[in-house]
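Removed from the display is one protein chain of the complex; every other protein chain stays in position.
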Amino acid sequence: MNFDFSADTTAMREQARRFLSDRIAPGTVRRQAESGAPFDAALWSDMARMGWLGAAVPEAFGGAELGYEALCMLAEEIGRTLAPVPFSSSIYLGAEALLLFGTPAQMRRWLPAIADGSVVATLALAEGAGEPAPANIAARFAAGAISGRKLPVFDGGAAGIVVVAARDATGSIGLYLVERGPGVVAHALRTLELGGSAVALDLDGAAAEPLPGATGWPDVMRLLERAAILFAFEQVGGAQAALDMAVAYARERFAFGRPIAAMQAVKHQLADIYVAVELARSNAYHGAWALDSGGGDGAAATARIAATVAYERAATQNIQTHGGIGFTWEADCHLHYRRAKRLSGQIGSARFWRNRLIDILSARNVRGEPDGLQ
Amino acid sequence: MNFDFSADTTAMREQARRFLSDRIAPGTVRRQAESGAPFDAALWSDMARMGWLGAAVPEAFGGAELGYEALCMLAEEIGRTLAPVPFSSSIYLGAEALLLFGTPAQMRRWLPAIADGSVVATLALAEGAGEPAPANIAARFAAGAISGRKLPVFDGGAAGIVVVAARDATGSIGLYLVERGPGVVAHALRTLELGGSAVALDLDGAAAEPLPGATGWPDVMRLLERAAILFAFEQVGGAQAALDMAVAYARERFAFGRPIAAMQAVKHQLADIYVAVELARSNAYHGAWALDSGGGDGAAATARIAATVAYERAATQNIQTHGGIGFTWEADCHLHYRRAKRLSGQIGSARFWRNRLIDILSARNVRGEPDGLQ
Amino acid sequence: MDFSDTAEEAAFRAEARAFLDANAARKAASARGYRSRALDAQAIGESRLWQARKAACGFTGIHWPRRYGGRDGTQMQAIIFAQEEARYDVPVNIFNQSVGMAMPTMMTWGTAEQAGRFARPALFGEELWCQLFSEPGAGSDLAGLRTRAARDGDDWVVNGQKVWTSNAHFAQFGMLVARTDPSLPKHQGMTFFILDMRSPGVEVRQIRQISGTSNFCEVFLSDVRIPDHHRLGAIGQGWAVALTMLANERFVVGEAEGPGAEDILAFAESATLDGQPALQDASVREKIADWYVQEQGLKYTRLRSQTALSRGGVPGPEASIAKLVSATKLQQIAMFGVDLLGQGGAVMEPGTAPLNAWFQEAVLYAPGKRIAGGTDEILRNIIAERVLGMPPDPRADKGIAFNEIPTSAR
Partner (left out) sequence: MDFSDTAEEAAFRAEARAFLDANAARKAASARGYRSRALDAQAIGESRLWQARKAACGFTGIHWPRRYGGRDGTQMQAIIFAQEEARYDVPVNIFNQSVGMAMPTMMTWGTAEQAGRFARPALFGEELWCQLFSEPGAGSDLAGLRTRAARDGDDWVVNGQKVWTSNAHFAQFGMLVARTDPSLPKHQGMTFFILDMRSPGVEVRQIRQISGTSNFCEVFLSDVRIPDHHRLGAIGQGWAVALTMLANERFVVGEAEGPGAEDILAFAESATLDGQPALQDASVREKIADWYVQEQGLKYTRLRSQTALSRGGVPGPEASIAKLVSATKLQQIAMFGVDLLGQGGAVMEPGTAPLNAWFQEAVLYAPGKRIAGGTDEILRNIIAERVLGMPPDPRADKGIAFNEIPTSAR
């Protein structure tokens, strides 16, 4: 048994962490957001150069083919640093949709451009409030064109192509590729997150081609389940960073002649956060195994729930541990808090994934070890 | 505005507290339970002598007519001391059912006996698992007799008369008086509570007379709502006692050269319990006002939920604060823990009352101050 | 136990209502949703006018002595007026601290000249007061403050930095506590002053919060001169004066504002989950019921304490309970409101996010509510120590000279 990342991935993690800590200092992310630019283009192209954007893309399509374990690790490191780039949109959602459902021609056309960073992709699933569900998809595809309103579309301001969920004439839900162009209008959208380029996307007869592999709602869920594991790693990375910030601050900050880290109230709250993060990390590891092996009934939902809860709690506690300074704009605590809340709802809230998990568990007719254990 | 108990009630509380603390020392309740006797008969008759059993019974029916405010106070003091007597069954449920729904003749026959302690009454509503609901009543009344199985019936081993919920030939649910006698078989029932005399009651053509005022399920709910407020006071009393025990122990118990009460982990947990108890007490006060005035939309559900949560939390925390000694039989911590859990389910769980509360709140078509505030 | 006014209370309530009806409009019933209330010049002007009107008619400083412009009324009357005023659409109140905290402290500790000079202008909204207590290194540990005041002839020369000061950028005066002898133990070397905010060397900067708004200021003090006749209380008595002011705070602070149980209930009635009204979801019901129960508990706790006050009691731990419970609940409700919106939860666009993005705005301002005015942790300590009689935390700073207390690991 080996329930850990490979030596290769671990070595790559060290490089990635060094690279990101060189590039992202305290304040960097906030200033990037305040600049109004949709993302850090220089960082993005460096990531492309290192093969991160094509980590799970086969070499045949211009990828680095490092594998999903590597991609999970990168997601965690990006989550940790809040790197201001459209990684989740373009890679977990855009590239994954193409890999799962695209034709060879579509993959040849778009994956190299995603992997080299020249094109950003994203997913347009949501249409306002509501969990991912067929009932919440009104956008229509007919005669090569889509009409409808999609929001929020994260990184939509940066995206060159958008994978849009829509119904065809039979009512069946599919995924469609839409390029920026006529019939596509993006309205910038203020969100809880600081920065990024979320938009409301008005599609009015926008040219669209089907991703033919996606033949109904279960395929959309397949995409979301795979993405959920990658999001979980990003959330775990963020949660760990928030916990680390809180611990470091508590050790430095003195009150009543002692570091506040010596106070049980602070110690016990952070111990609880540590436990939540550690359980989330372990569940994410199981998710990584499932992503690679295709196994693991409920692994995605489990990883996603644990990570959502852990990140929200860690980010919230980090502010509280910082006290007054914690709720100021200049302290970076709120960046994690905002990101945590944005990630909570994207691709469905914890409530949505809990429901899915219970459905999966109660549908198991043969109980046993669903995770590949001997 | 006067949102406090009257001076009379406050004076009576002092007497009651003195009396009960003379009679109930640590260990008393546990030894009473271990003795196997259904209740402390001597204590019961002294309570009768002091007018407690007839506190809310009019003088015309042999009561002391002290009023509901006094009864609420007594419920709290009894909850505080875990007095091993069938007070809740006989008074909040038995006497209340007679007062609400009995004929003058029924009241003349039974209330004086309840008030002087010579007869214990109780309510037989539950039929095993399930919340209070018409669907959970299968017992049948026909031709002056009831058949069915009721459990748990608390204090059923001590009760001379039982108010039984059953359906008549039309399916309508009513309340019926059943005396111990032919067709009534009680099987002792082990429960979470230590002591008492809970039974399963097998009724096989047991002679029963209707309480004619109770003409359907809403009347049963009316009884439960009034009882819920009295139970809430009993729970608040218990919660306060558990909190007091925990605080006293924490101040006495030394570890690492200091009382454990000086440790933030202990302080903050008990502060949270204090807050829960205080909010429950305030909600119970509002319940007392509603009990007297008939007002207060949702007051019973609110008081009951707060009290259930507070007592369970306080009793659980009390064991935890005591550490090792806390989970031994000889320490009295478990008496509160057991009582709290028994009271949680009787007359419906917190879940049941939360649902009722939301129903009440969402049915309010005119929002406003439902509590009599100016 | 009843909710009726006594005859005297009823008479006062009628008087208050008459005043309010004559001078303000009732709130609209449907006022649900986020309202950003920027404290711009206009809002401040309206607030001053309303304060002056109330002062002229005897509806502020209700329990102040008459000689300072007050009514010599009761705490209960003050409560009744606040209850009634809350039903009207009146300007934002920026004089709470002046009237409820600063001036009562002045009346307790100040000379007759001081109180005589400052009370009326404060009451009539002519002079606004702020509180210069917290510092970057002294928040929860307020007595750890390091702002120095050194005697120089008839003046004191003050250097240091204060923070978390509400209204400092438009206040005329500040209640300032500073350290005058760092060689004494922590609580002994402080002295209290009245600071004219227009003095040279006073620099005020607004602090931007997570939510983007700026309710607080930093105040930098560089060689600021305060004449000795603006000292409040004796030299070295600063901590006692500060405690008086903090004790009065308990009359002033309330629950954290924001979406409450009734609001999320109304929202859940209209919102949809899996094609059903969200209010039919058992988990939604459970949470809303618990928040409602907490709110009712706070409300009746307040009424119990008002009853005690009306009988001459002193404020108990209710303010600590109210702040602890309401701030946590606010954050929970806000987070939950966002969760109910699923994939749309993150959207803050006013036209798109329900209730003018109330839940999202509250998500952003709730963390501050759990910190400002006493963190959750400090409130729990207060409850454990003052109510439950549990021992104080072990102190590393006890009985040693202030300037020998450790302040960093280095």
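The first chain written gets the first letter, and so on, giving A, B and C; residue counts start at 1 in each chain.
The rule is simple: contacts are C-beta pairs under 8 Å (C-beta built on N, C-alpha and C of every residue); 3 or more make two chains touch, one makes a residue touch a chain.
Please read these numbers as outputs of a predicted model, since none were measured by experiment.
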- Message: Just to confirm, in the complete assembly, which displayed chains does the hidden chain contact?
- Response: A, B, C
- Task: Among B:7, B:105 or B:135, choose the residue that contacts the chain missing from this document, as touch is defined above.
- Result: B:135
- Touching the absent chain when the full complex is considered, from B:221, B:265 or B:360: B:265
- Query: What residues on subunit C make contact with the chain left out of this view?
  - Reply: 281-286, 394, 396
- Query: Can you name the residues of subunit A that touch the chain not displayed here?
  - Reply: 1-6, 69, 247, 250-251, 258-259, 261-262, 264, 266-268, 270-272, 274-275, 278-280, 282-283, 285-286, 288-289, 292-293, 301-302, 305-306, 309, 351, 353-355, 357-358, 361-362, 367, 371-374
- Message: Contact with the hidden chain only, please: which subunit B residues?
- Response: 125-126, 128-133, 135-136, 151-152, 189-193, 198, 200, 251-252, 254-259, 263, 265-266, 312, 316, 319-320, 323-330, 333-334, 337-338, 341-342, 344-352
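By definition in this document, only the chains that are shown with their structure count from here on.
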- Query: Which one of the chains is farthest from subunit A, going by Cα centres?
  - Reply: B
- subunit A to subunit B: how many Å between their CA centres? 52
- Two or more partner chains touched - positions in subunit A: 263, 265
- Message: I need the residues of subunit C touching at least two other chains; which ones are they?
- Response: 377, 380-381, 393
